[in-house]
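This report refers to the structure that appears directly beneath it.
Excluded from the complex is one protein chain; the other protein chains are retained at their positions.
Chain naming follows the written order as A and B, and within any one chain the residues start at number 1.
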């Protein structure tokens, strides 16, 4: 692990103020992302998973400074993105691209596909002549599976899957080093989703891309990731390589999340299901101590007061839980407290 | 046969629902047949554009006219064809004998009415109870669907509740009059996975407790595996495979079902290399293939598939498949190809 990370997020916080009262002052904060740190190395795919409100999308947006983070550091390629000026940051966006869930919303309906990509190329000053850019656009679109006869069509003439391919082509057009995929395949039908996932993998091999993949779908995540970050209420609860996370999840929340997925595996014995009680608490006033303690089946007394820190339980697996502070735990031997 | 008929709570026969647009007629549902037995659960599976949601809306005759219309078929509920009912008779069945819950709990509840009012409304309409009794029943229903402090919740507006809580309120509304059939259209798609587990658990338990028959519309094969006994797989308005859940998930016959099953990335499986995919995309509803609707994406397609639409054929085990591979014509084709070459 002496390798230098491509992206290093350090103590990142993103608080959104809540206005209230007669004078409309800030009365409180939504602690959407609350002090998280992680690294992404070149050429790997790191996924952030969690349920709505856990802060996974906010993290992606904060890294790109689409929302200005409250505090922390985002070191990318040697420099802290958060200390760059607005114009320097704009230049830097060439290296960091994002693909959203709904590509349609981010494609201008009055521009043809080639115009949409041409615009990005012009902004980032790629290609000298319009002929050169046109050639690049056609080759880019062919790379993502859109034929050269379709480059002068408008976004509404394409299906959802094809639009996502256009979104990917646009992100690729500037030769980025890191692509953040924010629920990029979530809106697609299963058969189309598989095509797009394969495409993303193929492009990664071809262009040595690094992905930060934000998703709620653990099946998708298992297929695409090298490492996985699990978030709950603005905090990282577990970081692990993919295999360990699925075969030996260590944080009680990760275990609950995995066990909640309806299984298609019909042959397997009906497994014991962990069904969490209640809803995720409000990020405005999160529980003291461990944020998961209010729903945790293994809750201990100290969990309500003492916040666990991320510590290494095995090579490549870090967990923020008091149960695992002395290393990995065999959950079959632990009694559930409630 | 008569015994089976007695057990059928709902039978859909040759249902055809079309939408009429400027560009032409879209046959959203095109000759669909299936039935639901008392107390059992049937799943309708398919991707967007398959016609699964339109099928469910057609059963309650909730298709918005004049754009959409049920053009053919029968919907037999407890021996009576719902398509022959008057509007008024239909209203007394909706929410009373057949209830429905929808995908988006965020938008499916009226934002200007309290949860209590919305539950009490159907109780007052169908059971002719007074305001006070209806409210008490509403609180009882909230308790039944596992909402904590129901006396407080009954006065709250939908926006004051989380997504999971709202879906519980929807279920409370649907079950308030103890319906014989509950249609759940993507009931957990908009919910987080831990909340989905709660809601599926709740539906299953209530079904057991109340003996309700259940029809689940979903794109999620995991939900099918957990909830259904029988499954109909739809593609472009037609059922392509209709079988018990075990067959669908472990030994599917139709190339589309096989493709669908394989292309789901699963959390309980290790992946090596690419996901198997179904090539291409769903054809435009204005330009459906002449033969089998799956032909452009099917890895096995032959001449016959391009030219002729296969029937939904009942196999020896009673399951149904709409594919030429499982007919005698397929072998003839093979022979022909062999003799030609």
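By definition in this document, contacts are C-beta pairs under 8 Å (C-beta built on N, C-alpha and C of every residue); 3 or more make two chains touch, one makes a residue touch a chain.
What we mean here is this: contacts and distances are computed from a predicted model.
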| item | value |
| --- | --- |
| Name per UniProt, for the chain absent here [options: "Nickel import system permease protein NikB", "3-hydroxybutyrate dehydrogenase", "Sarcosine oxidase, delta subunit" or "histidine kinase"] | "Nickel import system permease protein NikB" |
| Residue of B:108, B:198 or B:212 touching the missing chain in the full complex | B:108 |
| Residue of B:60, B:278 or B:305 touching the missing chain in the full complex | B:60 |
| Which of B:10, B:93 or B:216 contacts the chain that the document leaves out | B:93 |
| Touch list for subunit B against the chain that is not drawn | 60, 62, 91-96, 99-100, 102, 104, 107-113, 121-122, 125-126, 157, 159-160, 170, 173 |
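Here is the rule we go by: only the chains that are shown with their structure count from here on.
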| item | value |
| --- | --- |
| Complex contacts: residues of subunit B adjacent to subunit A | 47-48, 162-165, 192-198, 200-201, 219-226, 245-246, 249-250, 259-261, 263-271, 274-279, 281-282, 297 |
| Complex contact set, residues of subunit A against subunit B | 51-52, 159, 161-162, 189-195, 197-198, 201-202, 216-224, 243, 246, 256-267, 273, 275-276, 279-280 |
